[in-house]
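First comes the structure, then the notes that go with it.
All protein chains of the complex are present and in place, except for one that has been dropped.
Chains: A, B and C, in written order; residue numbering restarts at 1 for each.
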Amino acid sequence: MIISLRTKSFNPWNEIQNAQTSMDFAGAFGATAVFVGTMRDFNEGDQVTEMDLEYYPGMTEKELQRLCFEVTQDSPVLEVLVVHRVGKIYPGDDIVLVCVWSAHRAAAFDSCRSIMEILKHRAPFWKKERLIDRHRWVEKNTSG
Amino acid sequence: MIISLRTKSFNPWNEIQNAQTSMDFAGAFGATAVFVGTMRDFNEGDQVTEMDLEYYPGMTEKELQRLCFEVTQDSPVLEVLVVHRVGKIYPGDDIVLVCVWSAHRAAAFDSCRSIMEILKHRAPFWKKERLIDRHRWVEKNTSG
Amino acid sequence: MTVTVKFFASLREQTGCDRVDITIEQSCSVKAIWKMSTSLTLDPHILVAINHAYRDQESDVCDGDEVAFFPPVTGG
Partner (left out) sequence: MTVTVKFFASLREQTGCDRVDITIEQSCSVKAIWKMSTSLTLDPHILVAINHAYRDQESDVCDGDEVAFFPPVTGG
């Protein structure tokens, strides 16, 4: 399980390749399922110019570990990679990467999606959007 | 819709980045869902050293177009990328890439998985495995 | 009237033929085309495409058609 918080922009596709290079199960995985969440420049009808992603140092990392463990403990998953941005984020920046490797596709698809859903509901992150004329806290995640 | 067959090995993560660079909807997509199928060195209990992926030139490309259209026509999907290998393939080589971009995650997840399922059941591809001591045609895809 | 018949994968190996052009007197069924092309039995699981689109074994074949026979697909 590789869990990582980033204060600077990251390239999810390079992260996946780096993780894969250091894995010792080449030939064993037949399926890789990935989700990347990217900041849009519009939300709820308003133009968003910038976002501040607050987190709870100490708890957020632990909670990500916990939820990845929870999702994958009874599943034939070979490896999980989660990268999440914090701090100032701009439209087009990637916010979250979830990548799951397994022998067959069902476990990879299921776990990748479950991790995203649980992450959205449980991981301690809070988004504050900067609009043209004001700030606002995002109050609720869109449903998945 | 970007559909591509390849006779040589490809890097799925670079394919995604290249596709993304040429897209004109930066800031509009919040979700990217990806599946990569990779050749394993074991199948049904036997070591596999090589695979030959046969296809039906003319029909396979059309069928991929058709099924991607079918899956995404009523869905708020922004773009779809499908890359599929044909010919001689070796363990660790990527066989298929499906990448779907949309504003929100549900459409991306759903379409990515549906394209993979339908592709497995409908796209004219046939796998012949080389084992240590013989060849065999793969007769049935694993369920997804 | 000429029809092009193609076999793929294990069917190509079993029939020993990847492509054959056959001449028919008039439109006929996929099953008739099969019988003219090979002495093997037409298993109901065998898939059929006419001019690059899936059809069933009951379909009709016309002049100039390309008829393909293949086993269940295993891509992805």
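By our rule, contacts are C-beta pairs under 8 Å (C-beta built on N, C-alpha and C of every residue); 3 or more make two chains touch, one makes a residue touch a chain.
As the structure is a computational prediction, the values presented were derived from the model and not from experiment.
Within the full complex, the chain left out of the display is in contact with A. Residue A:V138 is the one among A:I2, A:A28, A:A106 or A:V138 that touches the chain not shown.
Considering the whole complex, the residue from A:A31, A:V77, A:I95 or A:A108 that touches the absent chain is A:I95. Where chain A meets the omitted chain, the residues involved are 37, 53-56, 58-59, 62-63, 84, 95-96, 116, 119-128, 137-141.
The definition used in the following text is that only the chains that are shown with their structure count from here on.
Separation between the centroids of chain A and chain B, computed from CA atoms only, is 23 Å. The distance from the centre of chain A to the centre of chain C, with each centre set as the mean of the Cα atoms, comes to 49 Å.
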